[in-house]
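Missing here is one protein chain; the remaining ones are kept as they sit in the complex.
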């Protein structure tokens, strides 16, 4: 699959949006879907549909196998050791809530500390906040440096002997900073602290290797990874899934149910209560297939080239200020324009067919720290081209013209 | 839309399953999907896809509107008073977990009691069991009568002055018993006890009217209601949603986020953390449309006719024993055959293209009570016909032949 | 083209140089507004005199051109209005933003109406309606003495 032709795999680009070609630069929010994924959903519902794992009839058996095939595909893609370390959730947000809730239940008590960073998305802060409120634990934040980046040292500084878990993003959805997870995990483990990684932004853009990173938990958002909405993946080391209590309760995750007690099923069923997102899981196999066909190395190179090209364009555009200049950066170009509010930018760009996002991108703490209420963000997907970034730049110029800048 | 022709709306029936026409009698597990629903998913992903509520660009605005349109459609369909009483979840299981968790957090303490029934699905038991384990509350079970039914009196008997919430099914997924929810709610409210209703099996088969039932919470499973997998609805009275703490934490559900505190958004956002199942919600509007076009009265009549026809057939078939003979019954025919295990039945029926379910159907307590480890269940959908039930009966006879019965 | 309607000269002007910006000392009512989605904020200060007339009004805030311009124009024309009249103007303005073609009130001069109508361009931008209405909701709640922060989403 040639990366230059990849746009053709995404039917959405065949349609005009308000009479413009769509320049989609909002992939950090959610990616577009390749036809193979949409077709898979269609075929599953129209030819093969059944619920998973509960009936012995033909369609149910087939669906169960397809469902489990995706688990294997994900395991391989992220190089997890065991298939049962892959838990399907409704999204990355649920994956993080699952860990915060169950780890919190079992291991956290008043006075314990959790270490986050100032880069974290609300989804990797609010679940921990609940523990602060309900259990009296404390949340510390590793602080960003002047580049909007977090180094191993920034993390080390904030670790205390009460730190019980570290929860950090792999790739910031605002500054694009790629954090040194492997080193952080090594450090944390040397002090007996487990590490949860918010991999929402990294999983679609970087080579995944759980065994190498050695982190304890990793949260992935499938809809940002060319997959269907309503689906996420929690990777967790087997020892944790064995050890932690179940999260939601319902059908499919139990062993035996009596009036006075209940015992829970094996992994990963223990964490997959109720009817799962069957069609979405099955279709996500096609997203993984699609990524495998491109080859993650090609994808990384393509997106890096684009990122560099875009950074240079915007740097040269006066009155545009890029946010964040981290050591390693991926897939995200956040910026402000002097005297023009990000919402006005987004509205004007939209009129030219250029879809970006404006706001705090669910990172209010980071924006507070940067002294901003909002920023504009253009984010990349595999289907983008230099042409798209040229159009972004042109449209920014249009924006400046309207505001007489 | 003529109900006799409704099967044509479901593309799955155009395909042979192992060289047989599909006789799908497993709708209580999950229903098949009409083409309009599948098409809507396809069109959304290929022409209109964007994440909801977060960006200001055209596609995002359009998607947000579509998403909210479904909320309105559901509100109307179930006759809820406010649009904001409709919360989208990943399934009915999550809906019940949400209530058990947040209500439990706020209102339950050691020694308090919860009232369930022996009919409950594991999804309406396990979440309450967590509270028993973690908070020391007690679970009571209203007992079924000899018809596999629960009456107002059976409930009344088990209410004590420590009963803090009643959680009951509307339509049993095993005996088919339809419970007198309105009367139970009236009784419970007269004692100040809120009522959660597990509406998984009722919502696809009965006229829904929240304001008339007056229950406090109602859980719906969209994939059983001709909708996509990975989606559920929690109806909750506004006063509860205002009152209860949020469940999962993440993006989209907050008001303001600071390093030391967080305030939460308005209804229903407060309960919809993270990226939601956008495509599924949008497509579910078509399921509601589809049901509206049929007309719920026609649907009820059609399914009642089928149920009566099926019951008579099976009653006449000696060695078949029907499970449950409740006052009011819907959509479900559970049975056993003397000397043939339900799993063997299901396998043999499957070979004839007749898809049913065998097992305890996530109702182990009920099966214990009935002295069964498993049963066979044929369940109805709007696409079924008397022909399907004839085939079921024939295939049961085939089964008896193989086992020399 | 719609953008021209949205970003008219008057909006760009008020957006860039908002009138009545900053807190004044002897206010006797205030209210905050917040749009959690985009982070727009406004804090409204109001002095009603003994006759319930708007003696002075100002705001602090951060936001896009639309929300700043809307607060600026609103505070400008609220000066000297009675509480009752202010409420009617708010209502009529919100009607116009949501659906009406016109601002249906005798309480405003034609040129004041024209100014307000310049905000009507947001009609075509559903996500931006909240920007235009945030300060108006805040004023409304200040007049009602609501304690709660107004949020629009």
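Per-chain residue numbering starts at 1, and chain names A, B and C are given in the order in which the chains are listed.
By definition in this document, a contact is a pair of C-beta atoms (placed from the backbone, for glycine too) under 8 Å apart; a residue touches a chain by one contact, two chains touch by 3 or more.
From a predicted model like this one, the values you see are computed outputs, not experimental measurements.
Enquirer: Out of all the chains shown, which come into contact with the hidden one?
Expert: Among the chains that are shown, those touched by the missing chain are A, B.
Enquirer: Who touches the missing chain here, B:263, B:373 or B:397?
Expert: Looking across B:263, B:373 or B:397, the contact with the absent chain belongs to B:373.
Enquirer: Taking the entire complex into account, which one of A:143, A:183, A:212 or A:256 touches the absent chain?
Expert: Of these options, the touching residue for the absent chain is A:256.
Enquirer: Among B:87, B:159 or B:358, which residue is in contact with the omitted chain in the full complex?
Expert: Checking the options B:87, B:159 or B:358, the one contacting the hidden chain is B:358.
Enquirer: Using the definition of touch stated at the top, determine which of A:105, A:269 or A:298 touches the missing chain.
Expert: A:269
Enquirer: One chain isn't shown here. Among B:21, B:266 or B:344, which residue touches it?
Expert: B:344
Enquirer: Spell out the interface residues on subunit B facing the chain that's missing from view.
Expert: Interface residues of subunit B facing the absent chain: 339-344, 347-348, 351, 358-360, 364, 367, 373-374, 402-404.
Enquirer: List the residues of subunit A that touch the chain left out of this view.
Expert: Counting only subunit A, the missing chain is touched by 53-54, 56, 60-61, 64-65, 254-256, 265-266, 269.
Note that in this section only the chains that are shown with their structure count from here on.
Enquirer: Distance from the CA centroid of subunit B to that of subunit C, rounded to the nearest Å?
Expert: 47
Enquirer: Note the residues in subunit A that touch 2 or more other chains, in rising order.
Expert: Residues 343, 347, 358-359, 364 of subunit A touch two or more partner chains.
Enquirer: Mark out which residues of subunit C touch at least two other chains, giving numbers and ranges.
Expert: 37-38, 125, 128
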